[in-house]
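With one protein chain held back, the other chains of the complex are shown just where they sit.
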Amino acid sequence: MTALVRHPRFRRWGWIVIGALVLVSLGRATLETGPPRTTAEQVRVIGATLKCPTCRSQSVSGSDSAAAKAIRNEITQRVEAGESADEIRTAISATYDDVQLIPKASGFEGLVWIVPVFVLILGFAGVAAGVARWRRATTRHATEADRILVNKALDER
Amino acid sequence: MNAALGTAGVVLGFAASFLGVVTLAVGLRQKRPRLLETGWSYSLLALLGALIAVVAMQRALITRDFSMGFVHDNGSSRTPPLFNVATMWSALEGSILLWVLILTGYTVHVARKFRARLTDPLVGMALLVMLVVGAFFFLLILGPANPFTTVSVPPGFDGPGPNPLLQEHILMAIHPPMLYLGYVGFTVPFAFAIAALATGRLGEGWLVETRRATLTAWGFLTIGIILGAWWSYEVLGWGGYWGWDPVENASLLPWLTGTAYLHSVLVQERRGMLRVWNLSLLCATFSLTILGTFLTRSGVLESVHAFSDSDIGVWLLSFFAFTVAVTLGLIGWRGDQLRSPGQIDSPLSRESAFLVNNVLFAAFAFVVLLGTVFPLIAEAVNGRGVAVGPPYFNRMTVPIGIALLFMMAVAPVLPWRKASTELLSKRLFWPAGAAAITAVVTVALGARGLGTVATFALGAFAGAAALRQVVLATRRQGWRGFVGRANGGMIVHLGVVIIAVAIATNGHFLREIETSFEPGQTLTVGGHEITYLRTVVVEERNRTATKVSVQIDGDRIYEPALSRYDGFGSLIGTPSVKTGLREDVYVTVTRLPEGVDGPVVLRVIIQPMALWLWVGGGVMVLGTILAAWPGRRRVPTDPVSALISLDDPVPVPPLRGSE
Amino acid sequence: MSDLEDQRAFLLRSLEDLEREHDAGDIDEQDYGALKDDYTARAATVLRAIEQGAVRVAVPVRRRRSWVALGGVVLFALLAAVLVAQGSGRRDAGDTLTGGIRQSSTEKLNEAGRRGSEGDYAGGIALYDDVLVADPDNREALTYRGWYLFLSGKRAEGLTQLLEVATAQADYPDVHAFLAVVFDRNGLSAQALQELRLLDGLDAPAYIRDIVVPLRDRLEAAASSTTTVAVTGGG
Partner (left out) sequence: MSEVGAEPDRSDELPGPVQQGRPMVIVAVALAVVVALLIAVLATRSPSGERSRQSPLLGRPAPAIVGTTLAGDSFDLAEYRGRWVVVNFFATWCIPCVQEHPELAKFQARHAGTGDAALVSVLFDNTADEAQGFFTENGGDWPVVVDEAGAVGVDYGVARVPESFLVAPNGIVVQRLVGGVTAAEVDDLIAQYEGAPE
């Protein structure tokens, strides 16, 4: 058994099976949707994207304040009426100023999305450049004299 | 009397720190060892000052000395003894006092540890930096955050007590000290980093000497963050544990840069690279603790946890600017000496994996910092506020987290210098198999969503890789295989995997229902039987609590409540949680019954694996302890996959100093 | 420690580490040989340099900066970042990439109405002009433009415009409501009543009907008796 496992060919096939299993599972997980959510769960998800107007930095889902409760009621009614999350968000932000917790994709607000991704990619490019720069182009070959010198130094340590 | 004693303590501490700074500076400049040796006495005096101040504060709190400003504002005769002690760090002034106590404690620890080498400029400079920080915080207490003011009180006066939210749970008594032990602990490696820059001794010596201090600080910060999340879960009744609140972000930022440092420091020790980067990370970590304190204490940002506002902001911001200016100046000045002798031998090696890991951690920290301060930037530019909330942080950090999980699986099995694909294929085979099986099983069990399933699979991958290392190490070394940085680190990885899986499970399988219960009615939610028994109004000393008795699974009675605190406005909900290995049943009251027999509206949240968040935190802390375990000095350069028996003579690398 | 000694220590330590890593099975025979050879040669160079009393070895500065590569990376990063932003950020109706709001006609109409109700008639008129450039027959823009002209003092101009709309698009209720008010202010009660009748024949929104309630009451009262009832307020 161990011998079989250690065999390179077994391992090659094993890797192929692993790759296939992972791809199929991830694909299924991505394409299929999960079980339907209860109203309360949908309200929680939508409420998490709206700022509670009374509170400090809490979302509508995360607060027990009166305003948050009232907005949750409103969301519940709208969810039950079959409105989509976007419609509900738009409706709520029509009466409250600055309640959207998701920054906009465009304009100055869009920078909050753009800058980190830009920096991350530049960071990776920087590391790649650094690795390329740190690596020596050629490996050197030691002469016999080099070896003797270095071994002596090593022994002295 | 208490106020006078406290002020005396603070003055003593400030004087000791300030004089210590001057003496050490003169000693360093004129190379006078006699002066450098006084660092020990000054550190002790500073600690003594802080101790006196804290004792005075505690004494005032215990005796309810309302003539002292801090007790007048935050104390109350109704506060139970434990929370009375904790009242000290429930408000700004007292928490700065705690900060100073911990900081002077660390200073004395450093001075004691290096007492034989106090005349070494490196140690002298490090002590000087710590005393500078200490002097600043003592100054804060004397200036804008003075708890020792005196007020005249009418007879029979009783204070309001600490913020009610802080009195709800015992965790609030231990969470802040843990957090501060972590925050302040990073001052030690920071001081040595500055000392290394200032003295030009930029080798690897100082790294090794501060290794345990760094690990300790990191461990405490981890405990602090986990306890904070736990408190949030148990006390704030919204059913979550992490809300990307500015205060939470402020604690996460130094943790992220600190974690990046713990990894990249290995590259420097082992391969002699990344000197500037490591110094920068330490300086960033320290600066971020100051910036975080500013953000949460100055009131510029809205936060649930910011329980006090004051004009301390200018001071903290100035100190932050000073810190950054000094570090950047030093790095710019010493730039040419910071060249590292090391080089990368192959892109497929552990050092490159650590580079990628560091980019990811830095990006993570950047996202958190940007998201936290962006509302202020937008307001300054556009004149109009922008809310940046949890959806932003989740969308940006989850991919980074998943990438980190992947690196966590691959990096530990990668050897230094150069790896062959054959070696990787051999070592990663079983972990990858575990990942594939996990992916299949979780999808079969109903998990959906790329991020969720990827987290499960990569969690198994990283967990199996970490287990493999631990098993190999214990097979070779017996119980010693658990001890030491490499092996302890693997235990920490296991803890991280547990937390990652718990977060993914909790987010994906959480079930919530909000429904109305008649008295005596039983409803089944997610397989749990919930019976509403009765509602009782309890008049307590500082609040009117309406407690709803609920029986879960025929088990004991749980009592979620809605309370109206005196003078606190709106109703505050307190959840009640039935904790289980598989899942928690989390009950909060949404609407109280009208009259005695009316129906009550309850929110029931089934929280899968919530317990494992805290268990994972515990495992991380255990791993940190194992990594920092004092014992026979371990070589920092043990090979990766197979540890050499300690019975063999091990060549000790030529590092300056010893731990 | 000088630069060279630093390097000597590092290279010798690396050689020792390499041995142990090789013993532990971390490194292939082939890689081991190549790396050991390389480290040895480099260490020897440094050792010789130290013997000769040098302080540092000359390091060539490689400046093969490729601006093209840098530009490419920056462009790619920018593109990816914008795509991520588009995918993750919130997009409101009418947002442009730069955040300037490319208002649809409807939004402009709403905005103009808001301006007008705040007393900024000139602003409202300008917005209606914008709408009319794209849609010259927009009855809402034409009507409210006329109304705002009237309100801002250009009475004749406003009246002309309202009359034009009332002729061209007689089934638009709003215009009749405004005409009724305009006629009334000019003392033409009969024509005002006439407009109100026309309005009654149309399916007017509540908002419009409410506007003319006080006017109608007064006019009808005046028509039925000679007494005038004063009505306070007004829209």
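So that you can tell them apart, the chains are marked A, B and C in the order they are listed, and the count of residues begins at 1 in each.
Here, contacts are C-beta pairs under 8 Å (C-beta built on N, C-alpha and C of every residue); 3 or more make two chains touch, one makes a residue touch a chain.
Predicted, not measured: the structure shown is a model, and the values here were computed from it.
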Options B:Val324, B:Leu424, B:Ile437 or B:Leu450, residue touching the unrepresented chain: B:Val324
Given B:Gly332, B:Gly554 or B:Pro630, the one touching the chain that is not displayed: B:Gly332
Residues of chain A in contact with the chain not shown: 53-54, 56, 66-67, 69-71, 73-74, 77, 92-97, 133-134, 136-138, 140
Interface with the undisplayed chain - residues on chain B: 276, 294-295, 298-302, 309, 314, 317, 320-321, 324-325, 328-329, 331-332, 335-336, 338-341, 343, 373, 376-377, 379-380, 564, 567, 569-571, 594
Touching residues on chain C - with respect to the absent chain: 3, 7, 11, 42-43, 45-46, 48-49, 52-62, 113-115, 117-119, 151-153, 206-207, 210-211, 213-214, 231-235
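As a convention for this text, only the chains that are shown with their structure count from here on.
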Centre-to-centre distance between chain C and chain A (centres being mean Cα positions), rounded to whole Å: 26
Whole-Å gap between the CA centroids of chain B and chain C: 38
Multi-partner residues of chain C (at least 2 other chains): 12, 16, 35, 88
Residue numbers of chain A (touch at least two other chains): 100, 102-103, 108-109, 113, 115-116, 136, 157
Residue ranges of chain A touching chain C (in the complex, touch as defined): 90, 100, 102-110, 113-118, 121-122, 125, 133, 136, 139-143, 145-147, 149-150, 153-154, 157
Contact set on chain A toward chain B in their complex: 11, 14-15, 17-18, 21-22, 24-26, 28-30, 32-35, 38-41, 43-44, 48-49, 51, 55-59, 61-66, 69, 76, 98-103, 108-109, 112-113, 115-116, 119-120, 123-124, 126-127, 130-131, 134-136, 157
Interface residues, chain B side, partner chain A - complex: 236-240, 243, 245-246, 273, 301-304, 306, 342-347, 352, 355-356, 359, 362-363, 366-367, 370-371, 374, 378, 381-382, 384-392, 396, 400, 425-426, 429, 432-433, 435-437, 439-440, 442-443, 446-450, 452-454, 457, 508, 510-514, 570-573, 590, 603, 651, 654
